[in-house]
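Of the protein chains in this complex, all but one are displayed in their positions.
For reference, chains read A, B and C in written order, and residue numbers begin at 1 within each chain.
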Amino acid sequence: MGIVLDLLKQDVRFHEGLKACMNCGVCTAICPAAEFYDYDPRMLVSIVQSNDEEAIIELLKSDTIWYCGQCMSCKTRCPRNNCPGLVINVLRKISQELGYFTESVKGRQQILIKRNIGDTILKTGYCIHPSIVKPELHPEQGPVWEWVYNNPNDVYERMGGNFDKEGAGTLRKINNEVLGELKAIFEVTGGTLLFDKIEKFSAMKAREAGLEGTDGNIDKYIEKVNAEDKI
Amino acid sequence: MGKSIVTIGGGIAGIEASGILAELGYAVSVIEKEPDFGGKLKNWDHLFPNMRKAEEIEDYLSRKGKTPGITLFPNTTIASFENIKSGFVLKSNHGVSYSAHAVIVATGFEVFSAERKEEYGYKIYDNVITSADLEKRLKSGTPLTTLAGKTPQRIAFIHCVGSRDAKVGNTYCSKVCCVTGVKQAIEVNKLLPATQIFNFYMDLRMHGLEHEEIYKTAQEKHNIQFIRGRLSEVSENIDHSLLIKAEDTLSGRPLKMNVDLVVLLVGMEPGVGTTAIGKACNIEFNQYGYLKIPDVHLAGNLTSRKGIFVAGSCSCPMSVKDTIEHARSAAFEVHRYLIEN
Amino acid sequence: MKAEGKRNIWREYQKEIACDHFYYQRSCIRQNFFPASEKTFLKILRDELGKDIYDDPLHTTCTGIGYHTDVVPFDTIQAVVARHFALMTEAGYKNMAISCVTSFGIYSEITETWKEFPEELEKVRKSLKKAIGKEFEVPANIAHASDIIYKFKGEIAEKQQFELINKQTGKPLKIVEHIGCHYSKMFPSKGVGGAEFPHVLSGMIEEWGGEVVDYPERRHCCGFGFRQYMVQSNRGYSLSNSKKKFESMEPYMPDAIVANCPGCNMFLDKWQYTLAEMQGKTYGQNGKGIPVLTYEELAGLVLGYNPWDLGLQMHQIDCEPLLDKMKVPYNPEDKYLGANKKYIGRPEVAACLA
Partner (left out) sequence: MGKFGFSVMETRTVNFGELDNRLLGYVLENEASFLTCISCGGCTATCSAGNLIDFNVRKINLFLRRCDIESLAREIDKCMLCGKCTLVCPRDINIRNVVMLIKKGIVKFRNE
């Protein structure tokens, strides 16, 4: 057995997500990703089930594993109690651990998510904070959100919130002591390590593609990743 | 000989086994919980593989049930079961005692309750029916229409409903549904030649000499379309037609289709009667809840207790033909046992 | 759809929902986009139902969005959740009330994992102890906040000020309910009424006089897709999935949509604007889009709360047509005012929805 198969089998979610698949296709039938992407969770499970290390590595380097939207509708319907969406979680984890994610357009986007959601979690204690939903990056949010974004103190106060202030309540400021605890959890449980790996492999890819700035920044790379440009 | 036998269940297997044993000179009491005998056979219209009317078998069984030596006890259930030296004593719900040197359990199966596959909308949507419902409608001879009285333009038959499905707890194949689905598709095509018919399947388990031929005929002569993909969900459109979703697995794409009628090919389950009797007689069940046989090849009619035998689909899913054969071998096993003991 | 058929299936099993003494776990998305809904939930529980619910300043995000975008490992999110259990234990509570469907799914997944793989629980106990020195108990009861409203829907009905009835026609309002995938698709027994047609919202709608719309794509995902929304170039996935739902519900002419999950709530509201802007297409009556409410907002309207205290002005799709049908009074002048009626400017009018 190769390293990838070993890593797969170490994760409890792999055992929970894939017992034995009989290729019936109920997952693909209702998969939101299968409808709009060239994606078929049944075939993905089929590859993983083949135990073919090489084929699985191909998968880890491909866009395929990044199409799933994690709705887990597949879990509800599977007549064998499998959950392709959970298998995806494990594949994505391994792809990031081994650095394969930078080989595909959709995989490379992990750096964007890490810097957006990942960093926001440790900085604010929230996954999403009004400060990161910038109207220029979120035109779909529309003019009402732009009004909220420009007047957060007033709007959240009107809504009975406690925006960015000490104490309990909606969107309260999460104090440094709590953020310290969150950070400690990330350090002990591999959260920080994963962040570092996403940064490291992205920087490697940027360097390889000649997209690294003189001070080591990867802004140019990120720009290209954002635009889904070839790298 | 003077030895007596109690058969629990007056369906195909119970009557057939009892009839043979009566012919051999035993006194057989057949206990049936329903008011009449013949089991589920009365609900079926035509039987595969040769499209014989089910009534022919019913007639045969009703003659068999009149064999001298058989006594039929309708509306009767077993309230208690006791071991004695010479065999068993069973007490009925009417307080009658039956002593037996051997007992045959022939309690049959239940049709899978399709409402447990909630995503298919049985008893939620008007135009979702089961293969058992369809069989009744075919038998009644009333025109096959949607609830609103419209002739369906498109019908989908859904294979493996309640079979091969860990979610409903039935991981086994019910064996009869594949061919039933194709048989019914052909029958519907004969009634409604302009209607498009689709069968959604995972594998078509067309075992035996004749079943594959039925499948080929369905393709060749009846324009039945087969789509390899298990159905994922049924939902209802505003006009009460149904939207169904599966994967077209052979092309690897999701597929949706509007149909007027959905027929769920329901599988077989051990009935509550089987569970109750098995517990009362203290015999073992297999992992699927059917009665356990000690040796699949060499002791298909034996149970975990000496003197108690099994006949028919209370041991595993069976067709009418399989059931009759299994009942005959049960009769032989009982006979051998009573000679030896 | 025959509701009776649906009810029969779940007659024998009902999810257990605690009666009182809840530890509140807030939602990132709900706080950002529907902050007044959380306020309303606490008010309903405390003031209308007389319940005890603890709003702990020490809890954080569950990191669920990070987990489902795969930048937060399973070990990490388990420990973050365990920290919340520790806070709950320290505060003397045993019942969790969770404001977010993603979090609720996370809590379900983790507690189920611990049942199936006890070694994971031991691992988490050790890592939490090591990281922050805390110990925890697994909650006795985990409910989504909507479960609690569902449980007390009858008590709310007793105090009802406005029915879900179109006062102009006298007919029940036609309401689309949207559950959110992570409520029960992973663990059907964790939701009221299972995974296919959960009863959590339809129960409220029916209790308060409305009529639930059963449309073909009812069970389909809104299309959030986590990384599919978070990365701008992927958002076509989210949009297209919501569009499919709007197209499917349009022939039924719904008066409103009520959602269980804050993410779905936001998307079903914002994507209507986006589609109007992109394609000139709206799905509601009069070209204005279909109002999308949270269940807290729905309960608040039923109880007669001021729509602007409920935060309906934060929606991109105007809710006034719904308020008019229900004959809920409101002052249009107050809509976009800040606290103490302070003028803070108004959002630009979206011409595509006007």
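The rule is short, and it goes like this: contacts are C-beta pairs under 8 Å (C-beta built on N, C-alpha and C of every residue); 3 or more make two chains touch, one makes a residue touch a chain.
Note that this is a predicted model, so its numbers are computed, not measured.
S.K.: Of the chains that are displayed, which are in contact with the missing one across the whole complex?
M.R.: A, B, C
S.K.: Which one, C:T111, C:N166, C:T274 or C:Q313, makes contact with the chain that was left out?
M.R.: From the options C:T111, C:N166, C:T274 or C:Q313, the contact with the absent chain belongs to C:T274.
S.K.: Looking at the full complex, which residue from A:E103, A:E140 or A:E181 touches the chain that isn't shown here?
M.R.: Hidden-chain contact among the options goes to A:E140.
S.K.: Touching the hidden chain in the complete assembly: which of C:G209, C:G236 or C:G338 does that?
M.R.: Counting the whole complex, the residue in contact with the absent chain is C:G236.
S.K.: Of the residues A:E16, A:E35, A:E103 or A:D154, I need the one that contacts the missing chain.
M.R.: A:E35
S.K.: Hey, which of B:E32, B:E115 or B:D248 is the one touching the hidden chain?
M.R.: The one listed residue touching the chain not shown is B:D248.
S.K.: Suppose we count only contacts with the excluded chain; which residues of chain C make the list?
M.R.: Interface with the chain not displayed, on the chain C side: 232-237, 239-240, 243-244, 274-275, 277-279.
S.K.: Would you write out the residues of chain A that touch the absent chain, in ascending order?
M.R.: 34-38, 139-140
S.K.: Taking the full complex into account, what residues of chain B touch the chain not shown?
M.R.: On the side of chain B, residues 216, 219-220, 223, 225-226, 228, 248, 250-251, 253-258 touch the unshown chain.
Basically, only the chains that are shown with their structure count from here on.
S.K.: Between chain pairs B-C and A-C, which one is joined by a greater number of C-beta pairs in contact?
M.R.: Pair with the higher count of C-beta contacts: A-C.
S.K.: Can you work out the whole-Å distance between the CA centroids of chain A and chain B?
M.R.: 49
S.K.: Taking the mean of the CA coordinates per chain, how far is chain B from chain C in Å?
M.R.: Chain centroid spacing, chain B to chain C, equals 45 Å.
S.K.: Indicate the residues of chain A shared as contacts by at least two other chains.
M.R.: Correct list: 30, 35, 76.
S.K.: Specify, in ascending order, the residues of chain B that touch 2 or more different other chains.
M.R.: 119, 233
S.K.: Report the residues of chain B in contact with chain C in the complex, numbered from low to high.
M.R.: Against chain C, the touching part of chain B is residues 115-116, 118-119, 121-126, 233, 235-238, 243.
S.K.: What residues on chain C touch chain A, complex-wise?
M.R.: Answer in residue numbers: 26, 28-29, 31-33, 35-36, 38-39, 55-58, 60-61, 63-66, 68-76, 78-80, 83, 105, 113, 116-117, 120, 127-128, 130-132, 181-182, 185-186, 188, 195-196, 219-221, 223-228, 230-241, 244, 270-271, 273-274, 277, 308-309, 311, 313-316, 336-339, 342, 344-350.
S.K.: Okay, in this complex, where on chain C does chain B touch?
M.R.: Checking each residue of chain C against chain B gives 1-2, 5-6, 8-9, 194-197, 214-219, 251-252.
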